[in-house]
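All protein chains but one are shown at their positions in the complex.
As written, the chains take the letters A and B, and residue 1 is the first residue of each chain.
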Amino acid sequence: MATTKAEGVEQEALRVPFRLSMEYEYALGAHAERFFGELRDHGRILGVRCPSCHRVYVPPRPVCGICYAETREWVPVSDEGSLVGCTVVELPFIDPMTGERRPVPYGFAMVRLDGADTAMYHFLEETDPKKIYVGQRVKAVFCEQRTGSLLDIQNFRTLEAR
Amino acid sequence: MGRKVGIVATGQTKHGPKRLDVNLRELITEVVTRALDDAGLRTEDVDAVFLGNMEPFEGFMFPELWSVEGWGGYLKPSVKFNTGGTVGTTTTMAAYYYVAAGLYDTVLAVGFEKQSDGHTQAAITTVGDPVWERTMMAGAVGNFAVMASTYIHESGVTPEQAAKVAVKARRNACNNEYAHLQMPNLTVEEVLASQILAHPIRKLDMCPQSDGAVAMVIAEESRARKLAPRPAWIRAVATAHEQQYMGDSPKRLAIMRSQIAASQKVYKAVGITNPRKELDVAEIYEVATYAEMAMYENLGFCERGHGGKLIDEGVTSMTGELPVNPSGGVLSTNPIGATAMIRVAEAALQVMGKAGKRQVPNVRTALATGYGGNAWTDALILASD
Partner (left out) sequence: MSATHWSVRQKIEIPFQYTAGPAVTRFLQGLTSKKIVTSVCSKCGWRGVPPLSFCGRCWQPVTEFRELSGTGQLLSYSSSGGRTFGLIHLDGADSSLVHWVVADGGPLKIGSPVEPVWQPERSASILDIEHFRVMAG
């Protein structure tokens, strides 16, 4: 039976460090451009509706994945919705996009806006895990200065207690 | 469909947090040597090699290029797969397709990863959509925490039930000489006292990050019968993908559409209508304790909402009606490029009767599953005939 260790050599394990820094520039595409334009300029959230199954998708996309039908109908959705899932993150980890640790604890959830059939990840204002729950009503907190990104919504504020 | 194909031999490395004694190429050599020795074959007997690895974790592209000497592949064909958590099952299935189609007779499938060479959470960020998801992501832990909260709401499972899953996994791992986390004395209390990562997921609810590799020799029927007294025949395979964004299937752990679809497909292919009764063992890809219970439901082992009941009643323990993850599962060992293939290899060991201390008696039919990225699923049925 073959082995892989070099015989008779005592040595410490050597690690070779290498920091890979990758820069990207992503084209948004027409649907995202319209969504973020609306968000930035009017503080409004838009989805698209599938002509076949009538699901309303946020994020909007050119095709309904289930029906493979083109989605051309734009519908406004509410800035209020419900939590489909939620957590408070306690573990600090380095955000690889900023190189900084996110300050913990922070609330993080899957939010389904009224009028949409799909949900999206976003931050919660609340950081006490006992004060958030699945089904809770929430409302988007918009930034005063908006640039056309999901962070134009600062986070979601809970509207009720259990 | 196509020729009958069987798994005839396996090899694994001792999985652990850091294998500092070997580089990635040497890790592959180690596991390939073990699988070939297990089959009584040499590299000349292998027609092609199928490699599974998640390149971002080591930042070393094209393992099919630089690992060639490690699997005896000079001037041989190979295909490399990179499908997230499902890498191992995708690679297995590809090997199966090529052999079933008659293109190759004897192939090697290898899954490998050295999580310690890179930074797993940083690399996992690239899974998220750059425009819609990446800024929000909180790693695999954040993802599973949110999904678990939905599952808890749907099913009412408790942290105690989740802790029982953690205990089952790390104790089962003690019968597995290759497992990373072996905790013979782990208790529910210890799990419940472990550090909260993101509510409700505690440290001991979550899988580790490991360095490790697995390899299998897969052959067409007549070769397989010569190479092993009891091959693990690959009887059915299925893959099902999800929609593109994480919120498109908002309850995607509790009601994992892809897992339901893929498992239903393989059950139908082999005539299984009651998986809990008709499967003898299952090796499933459970990233976290809550995920295992949700998977019991999605895979049809019990009714909706009864995942916690199954663990309470010991149905999925080593002595239960349907042992789940006798190997210790992903909760005990997780070198991502290998993890899903370890499920297949462990299921194969069970069918071949070579699972040693973790052998479930009289295994004729086994299920192996893979879970990847945005909740897509691979499912395989292995059987003794």
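Heads up, the rule we're going with is that a residue touches a chain if its C-beta (ideal position, glycine included) is under 8 Å from a C-beta of that chain, and two chains touch if they have at least 3 such contacts.
All values reported here derive from a predicted model rather than from experimental measurement.
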(message) Among B:V5, B:V22, B:A198 or B:V237, which one touches the chain that has been omitted from the display?
(response) B:V22
(request) Quick one: say which of B:G11, B:G52, B:G72 or B:P275 touches the chain that got left out. (result) B:G72
(request) For the chain that's not shown, point to the residue among B:H15, B:R34 or B:R134 touching it. (result) B:R134
(message) Going by the contact rule already stated, which one of B:T126, B:S222 or B:N274 would touch the omitted chain in the full complex?
(response) B:T126
(request) Please give every residue of chain B in contact with the chain that is not shown. (result) 19-26, 29, 42-43, 56, 58-60, 68-74, 114, 116-119, 122-123, 125-126, 130-131, 134
(message) I need the residue numbers on chain A that touch the omitted chain, in ascending order.
(response) 2-9, 11-28, 32-33, 36, 96-97, 99, 148-149
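Just so it is clear, only the chains that are shown with their structure count from here on.
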(request) Could you put a whole-Å number on the gap between the CA centroids of chain A and chain B? (result) 27
(request) Sort out for me which residues of chain B touch chain A in the complex. (result) 20-22, 26, 29-30, 33, 37, 59, 119, 121-122, 125, 129-139, 141-142, 145-150, 152-153, 195-201, 243-248, 250-251
(message) Give the list of chain A residues in touch with chain B in this complex.
(response) 1-2, 4-5, 13, 15, 18, 20, 24, 26, 28, 32, 57, 59, 61, 65-66, 84-91, 93-94, 96-97, 102, 108-110, 112, 118-123, 129, 133-135, 149-151
